[in-house]
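To keep things clear, I will list the structure first and then write my remarks on it.
For this depiction, one protein chain was excluded, whereas all remaining protein chains were kept in their positions.
Presenting chain A:
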Amino acid sequence: MSLPTSTASPTPTRSTPRPATPSHRSGYRTGLRWLLQTHGFMFLWALGMLVVLVAAATIIVSNVTTPAGSIVQHARQGLTWFPFSIAIVGITTYTNIHIGAGLTRRSLGWAALTAAVVMAVAYAALFTLALQLERAVYGWTGWAHGVDGAGGLFTSSGQVGLVVLDVGLLFLAGQLSGVLVGIVYYRAGGWWGTLALPLTAGPILLATPALSTAALGDLGLAPRVVLVLLVLGAMSLAAHRLILGVQVRKLAT
(Lines give C-alpha, C1' and ligand atoms only; values in the text may rest on other atoms or scores of the structure.)
Protein backbone atom coordinates (compact mmCIF):
# COMPACT_ATOMS: atom_id res chain seq x y z
CA MET A 1 0.00 0.00 0.00
CA SER A 2 2.83 2.41 0.76
CA LEU A 3 5.18 3.83 -1.80
CA PRO A 4 8.75 2.67 -2.05
CA THR A 5 9.86 6.29 -2.30
CA SER A 6 8.20 7.29 0.93
CA THR A 7 10.05 9.82 3.01
CA ALA A 8 7.42 9.83 5.71
CA SER A 9 8.62 10.29 9.23
CA PRO A 10 6.41 10.04 12.26
CA THR A 11 7.75 12.86 14.39
CA PRO A 12 9.42 15.91 12.81
CA THR A 13 7.04 18.49 11.41
CA ARG A 14 9.54 21.15 10.36
CA SER A 15 11.33 20.89 7.04
CA THR A 16 14.91 21.58 6.11
CA PRO A 17 16.02 23.46 4.18
CA ARG A 18 13.50 26.22 4.39
CA PRO A 19 12.11 27.61 1.15
CA ALA A 20 12.67 31.17 0.07
CA THR A 21 10.68 33.55 2.23
CA PRO A 22 7.83 35.28 0.42
CA SER A 23 6.69 38.52 2.03
CA HIS A 24 3.64 40.72 2.40
CA ARG A 25 5.38 43.06 -0.04
CA SER A 26 5.55 40.49 -2.84
CA GLY A 27 1.90 39.66 -2.27
CA TYR A 28 1.10 43.37 -2.36
CA ARG A 29 2.79 43.74 -5.74
CA THR A 30 0.99 40.72 -7.15
CA GLY A 31 -2.36 41.89 -5.84
CA LEU A 32 -1.88 45.47 -6.99
CA ARG A 33 -0.95 44.29 -10.46
CA TRP A 34 -4.08 42.14 -10.73
CA LEU A 35 -6.35 44.89 -9.45
CA LEU A 36 -4.84 47.57 -11.66
CA GLN A 37 -5.06 45.31 -14.70
CA THR A 38 -8.72 44.63 -14.01
CA HIS A 39 -9.60 48.21 -13.14
CA GLY A 40 -7.42 49.47 -15.99
CA PHE A 41 -9.37 47.38 -18.48
CA MET A 42 -12.62 48.82 -17.20
CA PHE A 43 -11.08 52.31 -17.27
CA LEU A 44 -10.56 51.87 -21.00
CA TRP A 45 -14.24 50.95 -21.31
CA ALA A 46 -15.15 54.10 -19.38
CA LEU A 47 -12.89 56.15 -21.62
CA GLY A 48 -14.46 54.67 -24.73
CA MET A 49 -17.99 55.26 -23.46
CA LEU A 50 -17.11 58.83 -22.48
CA VAL A 51 -15.68 59.62 -25.91
CA VAL A 52 -18.56 58.06 -27.82
CA LEU A 53 -21.36 59.47 -25.66
CA VAL A 54 -19.92 62.98 -25.39
CA ALA A 55 -19.17 63.11 -29.12
CA ALA A 56 -22.64 61.82 -30.00
CA ALA A 57 -24.37 64.19 -27.57
CA THR A 58 -22.35 67.15 -28.81
CA ILE A 59 -23.21 66.41 -32.45
CA ILE A 60 -26.89 65.97 -31.66
CA VAL A 61 -27.16 69.10 -29.49
CA SER A 62 -25.19 71.24 -31.91
CA ASN A 63 -27.54 70.20 -34.73
CA VAL A 64 -30.57 71.20 -32.72
CA THR A 65 -29.34 74.33 -30.99
CA THR A 66 -26.20 76.18 -30.03
CA PRO A 67 -24.56 74.33 -27.14
CA ALA A 68 -24.35 76.49 -24.08
CA GLY A 69 -23.26 74.03 -21.43
CA SER A 70 -20.69 71.32 -20.92
CA ILE A 71 -21.75 67.77 -21.71
CA VAL A 72 -18.69 66.27 -20.02
CA GLN A 73 -19.81 67.66 -16.65
CA HIS A 74 -22.61 65.10 -16.64
CA ALA A 75 -20.04 62.31 -16.68
CA ARG A 76 -19.23 63.21 -13.07
CA GLN A 77 -21.95 60.87 -11.84
CA GLY A 78 -21.14 58.08 -14.25
CA LEU A 79 -17.45 58.22 -13.41
CA THR A 80 -18.35 57.94 -9.74
CA TRP A 81 -20.76 55.02 -9.83
CA PHE A 82 -19.24 52.95 -12.62
CA PRO A 83 -15.83 52.59 -10.87
CA PHE A 84 -17.69 52.14 -7.57
CA SER A 85 -19.41 49.05 -8.97
CA ILE A 86 -16.14 47.79 -10.46
CA ALA A 87 -14.48 48.20 -7.06
CA ILE A 88 -17.21 46.06 -5.48
CA VAL A 89 -16.81 43.34 -8.08
CA GLY A 90 -13.03 43.59 -7.88
CA ILE A 91 -12.68 42.96 -4.15
CA THR A 92 -15.38 40.28 -3.99
CA THR A 93 -13.88 38.41 -6.93
CA TYR A 94 -10.23 38.81 -6.09
CA THR A 95 -10.31 37.88 -2.40
CA ASN A 96 -10.54 34.14 -3.12
CA ILE A 97 -7.97 34.37 -5.90
CA HIS A 98 -5.47 36.26 -3.75
CA ILE A 99 -5.68 34.14 -0.63
CA GLY A 100 -6.08 30.99 -2.72
CA ALA A 101 -2.74 31.81 -4.31
CA GLY A 102 -1.11 31.77 -0.88
CA LEU A 103 -0.96 35.54 -0.45
CA THR A 104 -1.83 37.31 2.77
CA ARG A 105 -4.85 39.40 3.63
CA ARG A 106 -2.60 42.23 4.73
CA SER A 107 -1.08 42.45 1.25
CA LEU A 108 -4.59 42.28 -0.25
CA GLY A 109 -5.78 45.14 1.96
CA TRP A 110 -2.93 47.44 1.01
CA ALA A 111 -3.20 46.50 -2.66
CA ALA A 112 -6.94 47.22 -2.69
CA LEU A 113 -6.46 50.64 -1.04
CA THR A 114 -3.58 51.56 -3.33
CA ALA A 115 -5.57 50.54 -6.39
CA ALA A 116 -8.45 52.68 -5.12
CA VAL A 117 -6.22 55.75 -4.89
CA VAL A 118 -4.56 55.12 -8.27
CA MET A 119 -7.88 54.62 -10.03
CA ALA A 120 -9.41 57.68 -8.37
CA VAL A 121 -6.48 59.76 -9.65
CA ALA A 122 -6.86 58.21 -13.12
CA TYR A 123 -10.59 58.91 -13.32
CA ALA A 124 -10.12 62.43 -11.95
CA ALA A 125 -7.43 63.07 -14.57
CA LEU A 126 -9.70 61.68 -17.27
CA PHE A 127 -12.61 63.88 -16.23
CA THR A 128 -10.48 67.00 -15.90
CA LEU A 129 -8.74 66.40 -19.21
CA ALA A 130 -12.04 65.72 -20.98
CA LEU A 131 -13.56 68.87 -19.50
CA GLN A 132 -10.60 71.00 -20.58
CA LEU A 133 -10.57 69.49 -24.07
CA GLU A 134 -14.27 70.19 -24.37
CA ARG A 135 -13.67 73.73 -23.14
CA ALA A 136 -11.03 74.19 -25.83
CA VAL A 137 -13.39 72.85 -28.53
CA TYR A 138 -16.21 75.09 -27.31
CA GLY A 139 -13.85 78.07 -27.31
CA TRP A 140 -12.73 77.26 -30.85
CA THR A 141 -16.33 77.01 -32.08
CA GLY A 142 -17.47 80.04 -30.11
CA TRP A 143 -19.88 78.18 -27.85
CA ALA A 144 -20.32 79.03 -24.20
CA HIS A 145 -18.86 76.33 -21.94
CA GLY A 146 -21.11 76.63 -18.92
CA VAL A 147 -21.33 74.26 -15.97
CA ASP A 148 -24.36 74.15 -13.72
CA GLY A 149 -22.36 73.56 -10.57
CA ALA A 150 -25.12 71.49 -9.03
CA GLY A 151 -23.59 69.45 -6.27
CA GLY A 152 -20.10 70.29 -7.43
CA LEU A 153 -17.40 72.53 -5.99
CA PHE A 154 -16.60 74.29 -9.27
CA THR A 155 -18.82 76.79 -11.02
CA SER A 156 -16.65 77.25 -14.09
CA SER A 157 -14.76 74.72 -16.16
CA GLY A 158 -11.78 77.07 -15.96
CA GLN A 159 -11.39 76.38 -12.23
CA VAL A 160 -9.07 73.47 -12.86
CA GLY A 161 -7.85 73.23 -9.29
CA LEU A 162 -11.37 73.04 -7.90
CA VAL A 163 -12.36 70.55 -10.59
CA VAL A 164 -9.47 68.27 -9.63
CA LEU A 165 -10.25 68.64 -5.92
CA ASP A 166 -13.96 68.03 -6.42
CA VAL A 167 -13.82 64.94 -8.60
CA GLY A 168 -10.62 63.67 -6.99
CA LEU A 169 -12.28 63.43 -3.58
CA LEU A 170 -15.58 62.25 -5.07
CA PHE A 171 -13.99 59.49 -7.13
CA LEU A 172 -11.76 58.46 -4.22
CA ALA A 173 -14.84 58.20 -2.02
CA GLY A 174 -16.47 56.08 -4.72
CA GLN A 175 -13.49 53.76 -4.96
CA LEU A 176 -13.02 53.33 -1.21
CA SER A 177 -16.73 52.90 -0.72
CA GLY A 178 -16.75 50.21 -3.41
CA VAL A 179 -14.05 48.28 -1.57
CA LEU A 180 -15.91 48.70 1.72
CA VAL A 181 -19.29 47.70 0.32
CA GLY A 182 -17.75 44.71 -1.45
CA ILE A 183 -15.89 43.35 1.54
CA VAL A 184 -18.91 43.78 3.83
CA TYR A 185 -21.09 41.88 1.36
CA TYR A 186 -18.35 39.22 1.05
CA ARG A 187 -18.02 38.78 4.80
CA ALA A 188 -21.54 39.30 6.04
CA GLY A 189 -23.69 38.28 3.08
CA GLY A 190 -26.60 39.96 1.37
CA TRP A 191 -28.75 41.04 4.31
CA TRP A 192 -26.07 42.65 6.42
CA GLY A 193 -24.31 44.00 3.34
CA THR A 194 -27.49 45.81 2.32
CA LEU A 195 -28.32 47.01 5.82
CA ALA A 196 -24.82 48.44 6.14
CA LEU A 197 -25.06 50.45 2.91
CA PRO A 198 -25.77 53.78 4.66
CA LEU A 199 -22.43 53.39 6.41
CA THR A 200 -20.47 51.83 3.58
CA ALA A 201 -21.82 53.77 0.58
CA GLY A 202 -23.13 56.87 2.35
CA PRO A 203 -19.78 58.71 2.39
CA ILE A 204 -19.94 59.05 -1.42
CA LEU A 205 -22.95 61.28 -1.07
CA LEU A 206 -21.28 63.38 1.62
CA ALA A 207 -17.80 63.82 0.15
CA THR A 208 -18.35 66.75 -2.18
CA PRO A 209 -21.27 68.47 -0.39
CA ALA A 210 -19.07 68.63 2.71
CA LEU A 211 -16.77 70.94 0.76
CA SER A 212 -19.45 73.52 0.13
CA THR A 213 -22.35 72.97 2.52
CA ALA A 214 -23.52 75.85 4.67
CA ALA A 215 -24.04 73.41 7.51
CA LEU A 216 -20.34 73.72 8.37
CA GLY A 217 -20.63 77.49 8.75
CA ASP A 218 -17.59 79.61 7.96
CA LEU A 219 -15.21 76.69 7.91
CA GLY A 220 -12.63 77.28 5.17
CA LEU A 221 -12.01 74.99 2.21
CA ALA A 222 -8.78 73.53 3.58
CA PRO A 223 -10.32 72.35 6.89
CA ARG A 224 -13.24 70.95 4.93
CA VAL A 225 -10.85 68.99 2.71
CA VAL A 226 -9.12 67.67 5.82
CA LEU A 227 -12.52 66.69 7.21
CA VAL A 228 -13.38 64.74 4.06
CA LEU A 229 -9.95 63.12 4.05
CA LEU A 230 -10.49 62.04 7.65
CA VAL A 231 -13.76 60.37 6.66
CA LEU A 232 -12.06 58.68 3.72
CA GLY A 233 -9.22 57.62 6.03
CA ALA A 234 -11.74 56.06 8.41
CA MET A 235 -13.31 54.21 5.48
CA SER A 236 -9.88 52.95 4.42
CA LEU A 237 -9.11 51.78 7.91
CA ALA A 238 -12.45 50.00 8.18
CA ALA A 239 -11.97 48.30 4.79
CA HIS A 240 -8.44 47.21 5.70
CA ARG A 241 -9.53 45.82 9.05
CA LEU A 242 -12.37 43.90 7.44
CA ILE A 243 -10.04 42.45 4.82
CA LEU A 244 -7.53 41.42 7.51
CA GLY A 245 -10.08 39.21 9.22
CA VAL A 246 -11.74 37.77 6.15
CA GLN A 247 -12.53 34.05 6.10
CA VAL A 248 -12.43 32.66 2.59
CA ARG A 249 -15.90 31.78 1.42
CA LYS A 250 -16.90 28.57 -0.26
CA LEU A 251 -16.84 28.46 -4.02
CA ALA A 252 -20.05 28.90 -5.91
CA THR A 253 -20.49 25.75 -7.97
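Here is the rule we go by: a residue touches a chain if its C-beta (ideal position, glycine included) is under 8 Å from a C-beta of that chain, and two chains touch if they have at least 3 such contacts; residues count from 1.
One rule holds for everything that comes next: contacts and distances are computed from a predicted model.
The chain not displayed here is annotated in its UniProt record as "ABC transporter ATP-binding protein", chosen from "Paraquat-inducible protein A", "Branched-chain amino acid permease", "ABC transporter ATP-binding protein" or "Hydrogenase nickel incorporation protein HypA/HybF".
Only one residue in the set A:H74, A:R106, A:R187 or A:R224 touches the chain that does not appear here, and it is A:R106.
Although one chain is not displayed, chain A still touches it through residues 1-3, 5-15, 18-24, 26-27, 30, 33-34, 93, 96-97, 99-107, 244-245, 247-248, 250-251, 253.
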